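Handing you a structure now.
Here the complex is missing a single protein chain, while all its other protein chains stay put.
For chain A:
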Amino acid sequence: MPNALIVDDSKVMRDMIIACLRPLAGLSPTEATSGLDAIEQLSLQRFDLLVLDLNMPDIGGLEVIEFVRAQDKLRELPILVVTTRDDQNSRTRILSAGASQYLTKPFTPAEILSAVQGLLPDGKATG
């Protein structure tokens, strides 16, 4: 069963994302409430997907991505960034930092669902 780490300091946002992903019966979500919390959990446990907010109180999502990509064992981890920033500059920066995909808030449940399905290794989760 694939594990996804959902990182957002907003509880409502995490709840919304998890609700959106519920149709993926095979996916088990874990929550992290800050960038540092996410990095800690990633170091101690295996995840198949990272859903990441950029705007957080301790270290921002971009720093999380940079940190993750510098680790050998996390180099291949799919990262889906969900953000309110939608200018070209941010988009470039997010993708060049190493995010796999990029979703702008507001997104619909169907959008995040198909993004996550596309990022998970084949056959790991079924709708």
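Methods note: a residue touches a chain if its C-beta (ideal position, glycine included) is under 8 Å from a C-beta of that chain, and two chains touch if they have at least 3 such contacts; residues count from 1.
Keep this in mind: contacts and distances are computed from a predicted model.
Trainee: Pick, from "Chemotaxis protein CheA", "Cbb3-type cytochrome c oxidase subunit", "YCII-related domain-containing protein" or "Acetolactate synthase small subunit", the protein name that UniProt gives for the chain of this complex that is not shown.
Mentor: "Chemotaxis protein CheA"
Trainee: Touching the absent chain in the whole complex: find that residue among A:Leu62, A:Ala99 or A:Leu120.
Mentor: Final answer for the missing-chain contact: A:Leu62.
Trainee: By the contact criterion defined above, which parts of chain A meet the unshown chain? Give residue numbers in ascending order.
Mentor: 9-13, 15-16, 19-20, 22-23, 33-34, 36-37, 39-40, 43-44, 53, 55-60, 62-63, 67, 70-71, 73, 83-84, 105-107, 109-110, 113, 127
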